[in-house]
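Here the structure is laid out as structure tokens; the discussion comes afterwards.
Only a single protein chain was left out; the remaining protein chains are all shown in position.
By written order: A and B. Residues from 1 in each chain.
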């Protein structure tokens, strides 16, 4: 297979303002012919770059911002400089940033030092980096990038346009959709944690014979662990985004477009709905249902099923509003007890007075 | 070294029902000559497979289960289909699943692209996968599998019949027993976290010169970290099972047959007894003793030693029964405070009435 560099020859992307406006669905204020060569934060953007102000709070920084053009909400279109006006400036910024982004260097083709097992099928434009490992009978879709040091076990299937970063491990038979991004150090398809106890209290391993299925447009952070099912599959559905160091146990199902922040743990066979947000360090017990649109605050412990739309916090969880009130009082618990003690004495005293009479 | 495939020639394992019954210690109902070719869940098992019903709750699924034979407890032996009857159906299922399990593909022998240092000793039937790394003076026991991309540092000793999965790192001089399973991304023998402060509040590293010792039949999940001792050893004893993303600090000792669920952290020099269960996300401080048979609920914080058999929850921990009562009230704390406030007013009023008289 020929090694071709896909980035050396190409110069970094640049766009005319009018092209950007069309691609982003934004209105222009100023010269449509301005050439934009990148995107930077309001503090750091350079004179040929685009920047953004999503909120009035950042207005004080605008006068010193060197950017050629600013993305702003309609409320700021009075600013006297070239603008891209969008009702959703943060979303517009994300889309612009994607236009300028260049992926980490990896030539198309299979590096000489990669290991490719028998019967592997590589789609057009696939890259496999140095010292990467693609075991027998893998199938990798078009233009997917398997960076150096990544490991795909036997019969793994990866779709089109995926990024499998250095040091990712995807174990045998797992299945990855299209446009999936998996960051370094993440393990997909390790054994679920299942044991039966024998007569002597020893733990007898239940072989984990299922797989992990990850659907289109999922992104998984670094050093996560997603265990294969005991039977059947552990399943991450379309569009869900998972941060770093998250644990997904066997047979868990996570619905579409959900968000799991860093260090969350979801125990076995739990089903999480669509558009759910689990904040950082949340723990969820096994065998429960988390309804669509549920939001759980950081460090919460979810010990029971939650209905769609519930907004919960605490360990164990309670409605977020209750948790806010509760946790404001928590600190005053010693004072509460003292007040109760004094009240008891007062009542005792009153009691004596009343009954002595 | 010759590469031989250990799985290509063999057809998947199958057993007669009478063979299974003998191997599992179960009674047969039905034709002992039925041939069984695998094991599946009650929903997914195929017509030549074994399945299991451990509990009456799953009875509604039985009528649609296609499995040739069901493992059931004696209470369900009235079911009118071929059965394997066992007093411990879950344990029987685990044992049957082990009979059918085929390990992830890895030929016996050393892959051409593996790195093997000087003076390495490999036992009979050992497999070392592509791009695996076995440093000088390692000793690896019989039929142990070191999958592609795993790393064994200098003078590491691994016993017989172990699984060292892709991307595992075992650092210099650590010692692994027999039948140990270590999942991908786990690091054994990283430096313990030890510093002395100098006159300026800077942290001076205390070199960590000890090792990690892992005894027979231990299983360690994915992306765990088990630090080497400052001096001496960090020690995981026989039969203990550790889930994913667990942190074991330097000089910790974990007794036999204990269970550490995902994302647990155990701080330095703590001793955990036998048959202990630490549920998910539990944190344990350093330099304490956790007695045999202790159970600690999810997300708990263990800040002091616990006696054998204690059943604890909460952060900081309290007896689990107390925690259940406490946490039921927690949510009502605002109401409690309000009741106290009203009672104070009432008492004040009474006080006035009584003393005015």
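List of remarks:
Following the convention adopted for this analysis, a contact is a pair of C-beta atoms (placed from the backbone, for glycine too) under 8 Å apart; a residue touches a chain by one contact, two chains touch by 3 or more.
A quick note: this is a predicted structure, and the numbers were derived from the prediction, not measured.
Within the set B:39, B:53, B:92 or B:131, the residue that contacts the chain not displayed is B:131. Screening A:239, A:268 or A:316 for touch with the missing chain picks out A:239.
Checked against the full complex, the candidates A:23, A:37 or A:259 give a single residue touching the omitted chain, namely A:259. When the whole complex is considered, the residue among A:82, A:149 or A:316 that touches the unshown chain is A:149. Think of the hidden chain as still there; on subunit B it touches residues 113, 115, 117, 131, 133, 135-136, 149, 151, 153-154, 167, 169, 171-172, 185-187, 190-191, 193, 195-199, 201-207, 209, 223-225, 227, 230-232, 245, 247, 249, 263, 265, 267, 281, 283, 285, 299, 301, 303, 314-316, 318, 322-323, 325-326, 329-330, 332-333, 336, 339-340, 343, 346-347, 350, 353-354. In the full complex, the hidden chain is touched by subunit A at residues 39-41, 43-44, 88, 90-91, 93-95, 97-98, 100-101, 104-105, 111, 113, 130-131, 148-149, 165-167, 181, 183-185, 217, 219, 221-223, 239, 241, 243-245, 257, 259, 261-263, 275, 280-281, 298-299, 315, 327, 330-331, 333-334, 336-337, 340, 343-344, 347, 350-351, 354-355.
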